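As structure tokens, the structure follows; a few thoughts come after it.
With one protein chain withheld, the remaining protein chains of the complex are depicted in position.
What follows is subunit A.
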């Protein structure tokens, strides 16, 4: 049994597919890889075993698990016992909306192939397990700006490359 060192309300967030494949994991509590794997395995099994028409909460060890399924993906968060389940559901939903806006009707493949982007969005939305920005617009703006910064550099590099290959 591990003891979780308190973060803000969220202890960790997992995204996994219906087949139980992990698509994204974000830990707001420092745990060793071994513990993380164990928790992930256990939770994925438990959540997948639940039927679709069941409520989104379950008590697991001394945590509350809040999960929701969107298409083929399960979004699953762990919160402390006294924390508000509904706000956690709201956070999940907000994150899905953000992904949706960013990718334009997001699907599992978007997250698989652009997993780093999914992380960047999550990091702009949550910090240390707490919502840092409740305005969707602001989150997306921040991501776009950062992307722009990245792309401008990529383009730069690309143009250098093309000129070099041309001269070669």
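Just so we're on the same page, a residue touches a chain if its C-beta (ideal position, glycine included) is under 8 Å from a C-beta of that chain, and two chains touch if they have at least 3 such contacts; residues count from 1.
By our rule, contacts and distances are computed from a predicted model.
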Hidden subunit of the complex - UniProt protein name among "COQ5 protein", "AP-3 complex subunit delta", "Nucleolar GTP-binding protein 1" or "Fanconi anemia group G protein isoform X3": "AP-3 complex subunit delta"
Name every residue on subunit A in touch with the hidden partner chain. 5-9, 22-28, 30-33, 37, 50-59, 68, 82, 84-87, 89, 112-113, 115-116, 119-120, 123-124, 127-128, 130-135, 138, 142, 145-146, 149-150, 153-154, 157, 160-161, 164-165
